[in-house]
Every structure is written in C-alpha cells, then in structure tokens.
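Part of the complex only, each chain left as placed.
Letters A, B and C mark the chains as written, and numbering starts fresh at 1 in each.
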C-alpha cells in the first residue's frame, strides 16, 4: 500500500511517499481503508520537529485525522464491521471520563503511526462511526479540530445559550467554533485580517465580525459589541500576541480556552491581567471517544457540514501541508487518499 | 383604571371586570401600564379554586404573565425608567440562585395581585426588560411558560446538544420546549392528538411527531425513534395518564421534568417503573429573574418568536380563559389590555 | 473448589454448596481467590425469585460483593498481578462515565456468576485494588452498598459540606451513608426502631437520631431538627411506607435518592407530594469502577472502616443470608471464604 512517512524532521520534505506492506488486524483491531485525511497545524509542528509533547520515533506515518471504511476486523471485534464508515479518535485509548495520562498516552501521528496511508490498523475501540450525511472528506475533518471545539464549548466551557463566543481567525478550529456556537444557541464574534473571509463567516452565521488589521485594538471593539461587559468564551488560538488582548476582551469571570498548543504557538500569557478580573484559563486537549460520538449526534439533526477549503490529491500531500502551514485557508485542508 | 378581579372561586364567572383607583409606585417600585397578558392553566386552576399551593385572599387581580411599559418609578429606582418595555417575573423576589421558600413566597396572580389590569405597581427588582424585537403580546407569554422551560432544559436538565427531548401536546410549555430544544441543538419529538397541529409543529422545527390518538402506545414509537434507547428528557405535562408511558419512553438514566402542577394535573406516578432504569424525576417551578434575563439574551440573536394562538380583547378575558381551558390552542392565548 | 450455587429460586434453601472445577483465566482475565463476601438484600431477592431486573439462568453462583487476592492472570493482563488484593466491580463493564445499558449489562450474582466461591475468574478491567488498611472482610463490603452511597452523595447528589443527610435504618447502605456524610462535611440524621442502634450510630458520628417507633411522625421531628426547612438529601431505602414521609421531610428543591430497589422493596411514591415543593427523585444503581476507585482514595486518608455486624463461616452461608434477611443487623453481614 501507499503511505507517507515522516522520515526526518525539519521541513515539509520530511514527508516521503513510500510503499509499505498491507497491515493486518490483530484481535480487537480493525483494518481501515483510509479515504481522506485532514491537516492540523500540529502535523506541521511535528514535521518541523518542534512538538512540545515529545518527538516520535521515525519513520512515522503522519497526520491524526482521517476517515475511511472498515475492510476487515480481527478476532473478537463487534463494535465495527466491514463496510462501516468510520473515523479514528485522536487519542486511541480515551473512551470516556476526564483526561488522564493513560488516556492521552497514544496520539495518532504523534507518538504512534497516523493515518496518511491507504490502510491503517486501529483498535476497534478507537473508532467512531461517521454520520451518514457526511462524505469521507467531511468526516476526516472531525477527530482533532471539531472534537477540541466540542470539548471546549460543551464540556469545559459549559456554554449556555445566549452567551457570546469569540473565535480568532478562520482556521479549522475557529470555523468549527463558529458553527458549534450557532448550533448551541450562542452569539459568535469572529476575527480575521481579510474582509472576504469575514464575509464568508457571516454567511456561515457569525453574528459579528472584526478585521483585526483595520482594528488593531479589536479587544476594544469586542467590549463595545458586548455592552462593555466582555465576551463569555474566547477560543484562543493565537498565543503570545493575542492573549493579552483576549484577557481584556473577556468578561469578568469569563473563560479563555487555550488551544494555542494545537497550532504550536508559544504561549506566555500575563495571567496577572486575567487575574484582575478573574478570567479563567482552560487549556483544552482534544477529547474522548464519547465526546466525538456525542458531537456527531448533535451535528446530525442539523446536517452541520464541516467547511473544507480545498482537497488535495494524495500525491500532493506536501503541497497540502505547505498550503495549510501558510495559513491562507478558510476551514479545513483535506487530502484525498 | 380597569382591571379584573377574581371575586369568587369555582368558575370562570369568578373573573369580574371592575374599576379600581390607579395605583402609585412607592420607594423601589415601578408603575407599569400593562399592554398584554397571557394565560396559563394555573390561572384557571386558581379561578376554579383547586390550586394546591393555597388559595388567595379575594378579591385578587388574576394572571401572572404580562408585558407593558413603565410609566413612573418610585424613589430610589434605577433599574427601570419610564418608557422601558418590561415584563414582571413570576416570583417577585427570586432574583438569582436556587429556589428557596423565601424566593418563591410571592407569586403574581396567586398569593399577590397579578397583572390583568391596566396599571400595576411592582418592585423594580421584579421586572425584566423585553427584547426589542418582541411585541407586547409576544413578551407577555414569557414569564411563566417560557422561563419554566428554560429552567427545565438549561438549569435542571443541563441539556446537551444532540440529546433528544420529548414534549407532550402543543400548549404553551410544549411549544416553548420545541423552540428552545431546537435553539439548544437538541432533537425534539412532539406528540398531539391532531395531525394538523403536528404539521405546524414540524414547520416550527420538530424533528419527529407522534399522534397519540392513532398510536396509543406512543411510548413504543418513541423507543423506535431513538434506536431502542429512549429519550433523554421528557417535558411531562400530563400527569397521571402519561407518566407511566413517559417512564417507559425515557432512556435509562434519563430525565422526566414534571410540569404537571402548572396545569393543575394530579400526578401519581409509579416511581418504581422509573426506578427500574434510574429515570430521574424533576419537578420544576418557573425560575429566577436571572434565568428570565439569560433566556432573553439567548432568544435575541435567534429572533425566536413565541407562538401565539389567539389574542382576545380585554373585554373578553373570560372567553380567553375558557378558550385556554378547553385546550384546543397551539401555543399561547393572549389578552390585549 | 468449593462454591455455592443458586439451584432453585424461592427460598434460602436454593443456595447449595457444591464442588466445581477450578476456573482458569483467559486472555485479559484474572483468577481471584475469594477470601470474604458480603451480603446485600438483593442477594435474597434473587434467591427468592422476585428480582425485577430479570431472573438468572440457574445454577448461578450467588453474591455480588467480595474481596480476595489475585492468584493468576491471563495473557495481556497488566492491571493486576498475582498477590494483589482486589475486589470486583458490581457491574463488570462499567468503567467510567454515566450509566448506559451496555455498562450495566453484566452484574455479578445477577445475570452472571457471582463470588460466593473459593475461586472466580473475572476481567482484569473489572477489578479494583483494595486499600492496604482494609481487611478482606472489610473490603468485601464495598462493591455494592458503599459504591451506591458514593455515587448517590457525590455524583448524583453533589452533596455540599454543611448540607443535611437523612438515612433510614442501620443496614449497610445507611451506615455507609452515615460514614460518608461525615467524611464529606455533612450533617447526618439517622432513624431506627431500636435505641441501642441509634446509640451506636451516634458513636459513629450521627449528628441526630430518631426512633421512628417512638415517633411515628418522624418526618415532623426532621423538620424541627432542620429549622422547619427539611433535609437536603434523603437516602430512601424503605419504599412504599416511607416515601410519603420522606417527601414531607425533604426541603423544597431537595433530593430523595431511591435505593429501594436494591432492597427489593416496592416503591409507589405519590410524586405529586414531592411536586408541591419540587423534590427531586433520583434512583441510583451502584456505580462505575472509577467511582469505586475514587471512593477508596477518599476513604484511605481517613482510615474509614466499614462496619461489619457479624462474620459467618463459609459453611453457614445460608444462615448468613437468613440473618441478613431478618434485618436485625447493624452494618454489613459477611461470610468468610
């Protein structure tokens, strides 16, 4: 089968297309024919060799997020069967309950092989059924970015309808934040440096948009848009540059959800600023299989469609990674497998 | 000013139109020109003389729910000012926090005068500003039925997007349940004995509808619609007849929210049935001012419109009460004042 | 090995001592040398043949609760090793998260073989390590009664220090309720028909005691003891007779935790009475492995000791069951294996 390997960290060229023998499912495992994968900034950070959670043994099959169809199952597997449309969970052993070191010990495309390959073998317990209404390309966008946003808003943030959410930029996490905030009855403000992206965000349901190039003091605008109160939840993906502004844009007692790590962005917030109005800082780290399943159940009656910016062919996986890394996309970057 | 008084319990004729001197606001109070009121089954139960929470001293100005505009304020009032469009809170002293006997001690149209009058004097702390996009008629529907549903789904039920809600019938509470469930990202099943009402419910966003006349075993249908699991939340307004079925229609560990009291319906559930699969029973009793305000904030970006079945003129208040009591309405019955 | 089998339901004589071949652990399993078991009313209800959750295929090794030591493990087991002191979880597949039908599908001594045997084979995932400071006899009391109380007070009840808990009688559940309520900073009221048991309860830390024989209107006494407010949490183990009184003894918005089922007691509460002050009814059904582990972690620094009424030798298992069923015990009844 065809696959990519990360053979050497440092640059996009570390991704090398190779031929590998077809894997076989052992007891409790399933063989999945991957049909699409989607990229996260983390994939680039790992390739670059600056992943803070530790570097993998090489070669490694990269990419955490994908979708495909079960082609065979090992002994004792009842959870999935050949023909099932599935996506893997980012953490292969986090089924339910809160985060523990054991549950986050094995992350696809990080310290274990990922899914940028025609076939992968995964634990049946680490698979989730895709909603019928989603294509493989759409399904492939869910495991990391969407589950992270679900965990952030629903579990950690306990978002209440009527609250205001601020999402920064128009990458995958922020666009899921926009869509989920709407689905959950919240008001959503989105920022970008491009008016045409803000216009697209409006069409997706953003209640307010802010061009942070035109308004470098966007946090003041946020305060104005919230009657001087500040927003309830900020999806912070920017890190060092934006956190001080986010602290000012949050309401007293509000929540800043730190998702900077996913983007590899360094974060060195001045917590003292948050402290002066009791802003709570919550780092979030993807989520469990049950969260993934609950999210799917929530999306289905709404026919909520992930936003895909562009689909690259398998042979252009490096180009896809470069495109994602350049940051001009709106929503998710996908590779067809 | 014109007003109605409940002068004698037992029948609709207990409501008598009278002239009363115009009230004046004392310190901390506001004088409100009522422009519309809406009816709840409780109004009939009180008029009939069978209100379980104790009967009022007569004469009593009936009706808990209304909307109007502030025309004057007493000393020390800063919370509202003349011209403000407001609705009273059902419990005049429940501002925030959980229910306590003190907070639920004074209920409009129950043990203190209600709002079926041209002018009423209320504590400024017991008023909520109406969202701009709502008419007085629409605003008048909120204090009891809508706040009850908000408290039920958001506070007590901690509804999670993707869960399934079952609402019984198409009265005010059930239609708010339908609308709020949709706003909160839930899936909603609604029952009725009339197909045309079910059709209207579908147009309002109901995901599934069930005619319980045609399907007396509707609880079996509910199980089928939920893959054999049962629903997460049931808005139980029926009481004795429906609770045993609701217990069967709920999922293990699910929630039945008992709102029967509002309708005056007697409830004698066989808890043993719920027990066998750990169904939680939650009676809900309207809610606080903060819940009302949070609900308004949630409704506003969605421009969520309460559903009004019919508006009666002030002189036909008795007809309105009879119409509501007969139960053929869909949504709320309103009286213009 | 020696074991008991339930060979025929209807009476205590259904328990028959037999010889069975020694079981062997398969992959993922552990062989446990049981050293003690403890009895619950459920064990009697199953033997009697009136278990509402469905009757087992016979013969069945009875009893859900036990403790022992691992003597061998099957392939792939890392969670326990020979020599470990362990207790099984009541539900063998409920690891974490909320109750689901799948997680409560397999209950020891109910629809799968229990632990009244010298050796049992269990999934390694269904075992919990015993705290060092507990004997096997003490450890054997935990899986059902103690975990039920932990789930009730901590998870379902979200008990807050300073709240008041009422426990009925002095059986295993009630005495754990007493001990845990104290550990959690709550105030505990306990009822019994015997003054000497109430005296023992006081020595264990009960803040208030009530002899319900001397005070058949004990619910009035409870109201007095709580300044007319009523208690926050009632551990309801009585069912039909006591629930109406419990509803009156609870505070508005308080919680009644229905554990009647465990005792096989029929429950037909008049929910209307609870409704009039919004008492929440929560049936509770044991709990997960994570709850069991969390409970152990909480007990350990307090050196909290389960209260054992009497230990019977293995050959007198029927006598132990009869003794427990007669209800004169204080705390738990244990059989040494």
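One rule holds for everything that comes next: a contact is a pair of C-beta atoms (placed from the backbone, for glycine too) under 8 Å apart; a residue touches a chain by one contact, two chains touch by 3 or more.
Note that the structure is predicted; figures quoted are calculated from it, not measured.
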{"item": "Complete-assembly copy number [criterion: all chains share one sequence; 3 shown]", "value": "4"}
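What we mean here is this: only the chains that are shown with their structure count from here on.
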{"item": "Common touching chains of chain B and chain A", "value": "C"}
{"item": "Gap in Å, rounded to a whole number, between the CA centres of chain C and chain B", "value": "41"}
{"item": "Where chain A and chain C are represented by their mean Cα positions, the distance between them in whole Å", "value": "43"}
{"item": "Junction residues of chain A - those touching two or more other chains", "value": "none"}
{"item": "Touch list for chain B against partner chain C, complex", "value": "52-53, 98-101, 104, 229, 243, 252-253, 258, 260-261, 266-272, 274-285"}
{"item": "Complex interface listing, chain C residues touching chain A", "value": "27, 95-97, 290"}
{"item": "Of chain B, residues touching chain A in the complex", "value": "154, 160-163, 180, 183-185, 187, 207, 294-302"}
